[in-house]
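What you see is the complex with one protein chain gone and the rest in place.
Then we have chain A:
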Amino acid sequence: MSTVNEPQDETNAVADQEIVAAVEEAAAENAHELPTGVQAALELKKVGKTFGSVIALRDISLRVDPGTVTCVLGDNGAGKSTLIKILSGVHKPSSGSVTLDGEPVEFSSPRDALGRGIATVFQDLATVPLMSIWRNFFLGNEPVSGPKALGLLSVKNAKDVTKSALKQMGIDLRDTDQPIGTLSGGERQAVAIARAVHFGAKVLILDEPTSALGVRQSGIVLKYILAARDRGVAVVFITHNPHHAFMVGDRFYLLNRGRLLAEFERGKVQLEELIQAMAGGAELESLAHEISSIRA
C-alpha cells in the first residue's frame, strides 16, 4: 500500500487494504487451471484503426483462449469501444490481421461475426426492454414449429428452453413472460450472457457489463462470466474497473490512448500493480496528493 495511501489517514488505508485483500482472496477462489498449448480462439496481430487523421488504435496484439477470461482494461478514450467494434465485426481494421481458430478472417458485418460464433453483449443494447424474457432470449434465433415458411413460433418450447438454459447458468426466474425491462440491470446482462452461451458462442465479448451496476449486481454478472468460462467459452471482458477484472480475469490487457500499454497474466500480477498501471502510477499519486491537500 505504499504510494497510493501514504497521505491518507490510517483507517482509510486499513479499509482499502481490506478491500484489496478481499478481491485477491476472491480472485484466488475463482482461479482455475489455465489451458496450455491450445489454439487461440481469437487473435489480433498488430491491429490498427484510423478514422481519417485520427489514430484510434495502433499495434494492438492480443490473444483470447477458449475457457479463459481476457480482460481489456482502459480508461475513457483508451480505444476500448473501437477494439470491441473490430472484434464484433462493426469496423474493419485499417492494418494488422484478425485470426479466428488460427484462420485469418475479415468480418463483413456483426451478423457475419455472430455467424462465426462471436457474440457481443453491448452495454445498453443487448435486450429489448418491453419484450418478455423468452422473446428476448430467442430474438434472432426463434424456434419454429411446423412448415418453416409459415414461421410459426413454438412458444411452449421457447419458454421451456429459456427457463432451462437460464437455470443451467444458475439464473432462476419464475416467470419468463415478464418484460425483461422489469429485471435489474445485472439480471438483464446475465440473460444476455446466457443467451450467447446457449446459442453456441465461442467468443463472448462483454462491453462494460458491470459499469452501470451496484456491487451486488456486479457480483451476479461476474458469476455468470465465470459460468460462461467454465463452459469453454473464450470471454473478452471489457471494463474500466480493475477490481472486477482482477477477480475473474486470466489475462489482462491495458489500453491507453489507443496503444497497448501493458499485458499481465493471472498469478504474475498483484491488484495493486494493475490499478497503478491502469491509472498511470504518477497521475494517481499526484491526484492523491491533491486530494490530501484539499482535506488539509
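One rule holds in what follows: a residue touches a chain if its C-beta (ideal position, glycine included) is under 8 Å from a C-beta of that chain, and two chains touch if they have at least 3 such contacts; residues count from 1.
To be clear about the criterion, contacts and distances are computed from a predicted model.
Trainee: Tell me the UniProt name of the left-out chain, picking from "GvpL/GvpF family gas vesicle protein", "Cytochrome c oxidase subunit I", "NADH-quinone oxidoreductase subunit K" or "Xylose transport system permease protein XylH".
Mentor: Hidden chain identified via UniProt as "Xylose transport system permease protein XylH".
Trainee: Considering the whole complex, which of A:I55, A:V155 or A:V269 touches the chain not shown?
Mentor: Touches the omitted chain: A:V155.
Trainee: So one chain is hidden, and I want to know which residue out of A:K46, A:R111 or A:H289 touches that hidden chain in the complete assembly.
Mentor: Of all options in A:K46, A:R111 or A:H289, contact with the hidden chain holds for A:R111.
Trainee: Out of A:T127, A:N256 or A:Q276, which residue would touch the omitted chain in the full complex?
Mentor: Touches the omitted chain: A:T127.
Trainee: Extract the touching residues of chain A with respect to the undisplayed chain.
Mentor: 22-23, 25-26, 29-30, 110-111, 114, 120, 122, 125-131, 135, 138-142, 144, 150-153, 155, 170-172, 174-175, 177-179, 181-182, 215-216, 219-220, 222-223, 247
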